[in-house]
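Excluded from the complex is one protein chain; the other protein chains are retained at their positions.
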Amino acid sequence: MAVNIRKLPRKKYVMPGNAACPGCPETMGFRYVGMALGEKAVMVIPAGCSSVIQGLWPRQGWGLPVLNIVFAAGAAAASGLARALRRRGIDAQVVVWAGDGGTADIGLQALSAAAERGEDIIYICVDNEAYMNTGIQRSGLTPYGAWTTTTHQGKKEFKKPLPQIVAAHRIPYVATASIGYPWDFIAKLRKAASIRGFKYIHLHAPCPVGWRFDPGLTAKIAQLAVETGMWILYEYENGKLRLNPPSNRLIDPSKRKPIEEYIKLQGRFRHLKPEDIERLRQEVEMNWREITAMLKLQELEERSKT
Amino acid sequence: MALADPAGHVLPLSLADKGSAGRTGFWRTQRPVLNPERCTGCFMCWLYCPEDVIEMKEGAGPRGQAIPVIDYEYCKGCGVCANVCPVKALEMVDEEKFLHEEVVQREG
Amino acid sequence: MVPHATTGGGLLEALRSTVELRFHGRGGQGAVTAATLLVRAALLEGKWGQAIPSFGAERRGAHVLAFARVAEKPVPIHSMVRRPDVVVVLDPSLILVEKKKVLHGVKPGAKIVANLPEPVDLGDSSARLYWVNATRIAQELGLIVAGWPVVNTAMLGALAKATGLVSIDSVVEAIKEHWSGRPRVAELNAEAARRAYAETREAVAKPAEVAQP
Partner (left out) sequence: MRGNEAVAYAAKLARVEVVAAYPITPQTIVVEKIDELIASGEMNAEMIHVESEHSALAAAYGAAAGGVRAFTATSSHGLAYMYEMLWWTAASRIPLVMAIITRALGPPWNIHVEHADLMSTRDTGWLIAMAENNQEALDLTLMMFRVTEDPRVYLPGIIGLDGFILSHTVEPLELPDQETVDEFLPPRRQPYVMEPGEPKAMGNLVPDEYFEELRMDMHQSLARARQVIMEAGREYGRLTGRSYESLVECYRCNDADIVIAGMGSWMGDAKITADVLREKGLRTGVLRLRWVRPFPWEEIREAAMGKKLLVVLDRSVSFGHAGPLFLEISSAVEAKPSMVGILAGVGGVDISYEDIARMVEHIYEMVEERGRVYIPAYWYHLGKFHPMPPYESVFLAPEQAPKGE
């Protein structure tokens, strides 16, 4: 499902003059949700930057209906809402738009349960790799080595492999995406909306304020994350794993840009020593090994069938 | 804008509208300025603009191409558009240069 | 008898001798830090002070307020400053484009200490304008963070000059304390304050009208 940029809706799904920081990846991502799902979407937004970005009553900065909800309740409230709208015969797509905290930490329990129940919702984790709304504190999705206001020495632990954890629930659709690749994200959203059941999309969203980079570089940094292999674009459709461009060309490590190109632009990694970068590189390799192993297994299965 | 409740209740509801955080054009320290000659009308600036302040005006470029029109009332000057432009048709210019112009437009 | 009741009165008198300040900046520009450093400088001089951040989820670039009070004696007050004696404006655009907000509620004869490339007309206001080009000072010293000139420390120097509320020495000492772990940053900020102190002027005559295009 190729996305023709010129044919995307021109309607405003993000209202100019909202309260997002300059260069915010969440407003970029939200626009793509609107472009992909349009008038069918009803958003459920647990506490986070996206609650505040809406700005001040009587206006709100998102161009879609939004039910704001408490931090831990995103997936649960969306479950109820989706059931009610279906019972009323309304053609709608309920979407949870949650941050990494609302997804991987405080919201994980409700997310897991909704996935297990197979609720008909799209759950999007907008991953800016820390609690940005409260001022850059570490989350379960903060990567190894990153500075935050609660990891002054750099985080000592690795990023929680959330897309894999959600995929282990054997739901019909799990995908990773990046605000650097809007066409890929939009195509995945459209695909997700065409599937009944629980769909999960993990959107990588570099935050200029929290990661300490020039706000003009948001999209570039997002693309570098993919080009260096730090973030991998893939999708599980009914359990079948597929790499998406450009990640599909990056299985060969030599095709990837050095991770230093990604790291050096971000203040949060400024203090990293060579051995820290090495550990981070190993983590990247580990992710790729897992993906590659899974792909090989699938290939073997395919071959044995024929 | 806010939604009225027929029963007269005060409700925690807002409606989508521009300027929920005020005239965010004030936030800028730099503004993107277009060189229409260079612009190829590729839509990249429009696609990536986090603030949705860019509109593509079809056929308005010197070669009949679509060109971006930026709403400086709300543009926060992040510079994403200038960075994603493949032909460097957008340049970030210090806001100070426009300060008086703005005041004159407002008050004069 | 209630053992901890305050006795003595005289609080209103103390409040009347309190200097109340309002800082206007943009989110991320350090208005709150400026207020805090001012209070620290006042404390170094044996005075009492209080720095009040603007509470809330302000975003980078947005118009934000901070407040401060400086007095000889403690004053038990925690509300925001409504009638400032001094207004400090960190960003040139704020005074140019949001003049009403900057002048809102100021006491007659209040001092406006602003970061400006040149003086501006305050209209009918009885406020007195003090100005310094803090942006240029910050740029010349290389005080730039994420593309933004850091002007809050320079504006403290300007404030010291315009009001005499605290001495420039106390301002410099407060700055050095604040960045005690980073002596180079401390020295740059101290230099910004000293330069601004030297360069701050009162706009005596009404400036020339802005030329019509």
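Letters A, B and C name the chains as they come in the text, with residue numbers starting at 1 for each one.
Note that a residue touches a chain if its C-beta (ideal position, glycine included) is under 8 Å from a C-beta of that chain, and two chains touch if they have at least 3 such contacts.
Because the structure is predicted, anything quoted here is derived from the model rather than measured.
Chemist: In the complete complex, the chain left out here touches which of the visible ones?
Modeler: A, B
Chemist: Which residue from A:A73, A:A104 or A:L280 sits in contact with the chain not drawn here?
Modeler: A:A73
Chemist: Could you please point out the chain B residues that touch the chain left off the display?
Modeler: Residue positions of chain B that touch the missing chain: 3, 5-7, 9-16, 20.
Chemist: Can you list where chain A touches the absent chain?
Modeler: Within chain A, the residues that touch the unshown chain are 19, 39-42, 44, 51-52, 54-57, 60, 62-70, 72-73, 75-85, 87-88, 90-93, 109-110, 112-113, 117.
Note that only the chains that are shown with their structure count from here on.
Chemist: Using Cα averages as centroids, what's the distance between chain A and chain B in whole Å?
Modeler: For chain A versus chain B, the centre distance works out to 26 Å.
Chemist: So what's the Cα centroid distance for chain B and chain C, whole Å?
Modeler: Chain centres of chain B and chain C, defined by C-alpha means, are spaced 31 Å apart.
Chemist: Please list all residues of chain B that touch 2 or more other chains.
Modeler: 21-22, 24, 27-28, 76-77
Chemist: Can you list the residues of chain A that touch 2 or more other chains?
Modeler: 19-22, 208, 214-215
Chemist: Report the residues of chain A in contact with chain C in the complex, numbered from low to high.
Modeler: These residues of chain A touch chain C: 19-22, 52, 133, 208-209, 212-215.
Chemist: Given the complex with chain B, which residues does chain A contribute to the contact?
Modeler: Touching chain B: residues 5-6, 8, 10, 12-25, 27-28, 31, 54-64, 182, 208, 214-220 of chain A.
Chemist: For the complex, which residues does chain B have touching chain A?
Modeler: 1-2, 12-24, 27-28, 43, 47-53, 55-56, 71, 73-80, 82-84, 92
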